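Pasting a structure here, questions to come.
Every protein chain but one is kept in place in this view of the complex.
And then subunit A:
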Amino acid sequence: MKIVAVCGMGIGTSVLLKMNAEKVLAKLGIDADVEAADMGVARGAAQTAEIVLTSQELAEELGDVPAEVIIINNFFDLEEITEKLTAAVE
C-alpha cells in the first residue's frame, strides 16, 4: 500500500507525520510505504497512492485526488492516527 504524508514544504510536518504513521502501521501489521511530500510533489504522488495523510488546511489546498484523504488534527496522537488509518484500510 502506498501512503503519502503531505505538508507545505516536505521537510517538517510531513516528516513527523510519516514517522508517526509508520509507528502505527507497524503496530497494526500493515505493510505500507509512507512517503513525505510537499504540496507540489503530493499532487502527483496522490494520483497513485491509496491514502493521503495531511492537515485540514492542506487537504483543502490539495483538492480532489483519487486517493482517500485522511485529515489528522494532532500529529502526535497515535490513537487518532491509528483510528483513522484503521477505518481507511478496512
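The working rule: a contact is a pair of C-beta atoms (placed from the backbone, for glycine too) under 8 Å apart; a residue touches a chain by one contact, two chains touch by 3 or more; residues count from 1.
The rule is short, and it goes like this: contacts and distances are computed from a predicted model.
Missing from the rendering is one chain, named in UniProt as "Ascorbate-specific PTS system EIIA component" (options: "NADH-quinone oxidoreductase subunit N", "1,2-phenylacetyl-CoA epoxidase subunit A", "POTRA domain-containing protein" or "Ascorbate-specific PTS system EIIA component").
Seen from subunit A, the chain kept out of the figure touches residues 7-13, 15-17, 19-20, 36, 38-39, 54-58, 60-61, 73-78.
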